[in-house]
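Apart from one protein chain that is not included, each protein chain of the complex appears where it belongs.
Coming up: subunit A.
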Amino acid sequence: LASWVAVVGLEIHAQISSNSKLFSGSQVQFAAPPNSLVSFFDASLPGTLPVLNRRCVEAAVMTGLALNCSINKKSLFDRKHYFYADLPAGYQITQQRVPIAVNGSLSYSLCIDNKMSQMVTKTVRIKQIQLEQDSGKSLHDDTRSQTLVDLNRAGVGLMEVVMEPDMCCGEEAAAAVRELQLILQTLGSSQAIMAEGQLRVDANVSVHHPGEPYGVRTEVKNINSVRFLAKAVDYEIQRQIEELENGGTILNETRAFDSKLGCTISMRDKEGKQDYRFMPEPNLPPLILYDAKTLPANMNHQQVVNIDWIRERLPDLPSVKRAKLVELYGILPEHSFTLLNEDGLAEYFENVIKHTQMKPKKVIGWILKDLLSYLKEHALSVKDSPVSSFLLADLLNLLERKEISSSAAKQVFEELWKGEGKTPLEIVKEKQLELLQDQEELEQICQAVMDRQEDEVGAWMLW
């Protein structure tokens, strides 16, 4: 059987973390009462006009810089037309012609063969980042044959990040998205929680034989977690391969991922391809950004967005943080990945280090094996851990000073996990887990044991 190569690209919509919406002053808030966060503009009342939110522009610039993009000093807004109940104006304001950032890249890491010890770095090209409006939500009530429309989300700022088809499987797609999530969360430009709809991923998938042109691609939507992303992509690759090997063809269509069935289903639309009738947005002048070189001398810096100013204030990105952890603490690269992957774990680790004499290389084992496995078992996040970093540090100090054995330490840890408020020292005393240091006492115990087992001792001594 001839081999197949899969090609995966991603279109990711990240909700911008801001107080108000992209073009209006209404608030951005998750799970508010329906239609309670809707301004006149959001409801498309006639005569209302868009006013660009500065914070959203800054978020997009930050993200563009973090993804090594060129920031377009002049970008444009367009209208994308289609009729839908959750799109009050009958068009979405987006950036189709000239987006705010282009030509970037994202590096991400994968474990080979599921071994954490062998990680490989890959890169995916970022085609562009564009600012656009989110739509409202419609809920279909089939029992009453009606659709309920909630416009709270209508007009919230989105960054659409387009990743070129440089990925080849579900795992790569998932890893890339995971890294993007971490970057966005580090920047604060988006909270990027997929479960809350702050990060939505659509995958473009196609397959072809090596050396031949790319195959027809499908678009897969309705993916609600990073894990499902990997599943959906892999399923679709398989489906396409099977289809083609059976002599079928792939349709350029949109398919929805069904997480329960683990498959993709065609969303074949009644009409043909949509023509969005793109048109420049006449109510918004071109977005002009400045840098240190182009900023006019007498310009009020409150009035403009300065790319260099933003660049200088970028926080350490995950890749930099990881490298620092490795360098500072001598831990393995794969450890640094795990530390950053869990929200708050790196901070926890560093706090333990601060309060213990134990070497980081030993501490990391406790963090990644003991703490993390307990957290996973009880489905807890780091911030909800009953064992605080201070408590763990105390425990590790007892171990480090050889006041307890390592097996005793594990027992104490288990006790601490119950969260009864006892300190490690209290538990040690309670359970009499102290290591005996007194030589004479030890001799007495050994003698007593040997006395009780005379025959054994005798046999041993003859031997």
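Here is the rule we use: contacts are C-beta pairs under 8 Å (C-beta built on N, C-alpha and C of every residue); 3 or more make two chains touch, one makes a residue touch a chain; residues count from 1.
FYI, contacts and distances are computed from a predicted model.
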*Would you mind picking the UniProt name of the chain not drawn here, from "COQ5 protein", "GATA amidotransferase", "Pre-mRNA-splicing factor 38A" or "Histidine-containing phosphotransfer protein"?*
"GATA amidotransferase"
*May I ask which residue of A:19, A:147 or A:266 touches the chain that does not appear here?*
A:147
*Which residue among A:40, A:214 or A:460 touches the omitted chain?*
A:40
*With the full complex in mind, choose from A:283, A:381 or A:405 the residue touching the hidden chain.*
A:283
*Which of these touches the unseen chain: A:49, A:112 or A:380?*
A:49
*For subunit A, enumerate the residues touching the unshown chain of the complex.*
40, 43-52, 79, 81, 83, 85, 88-91, 145, 147, 149, 275, 277-279, 282-285
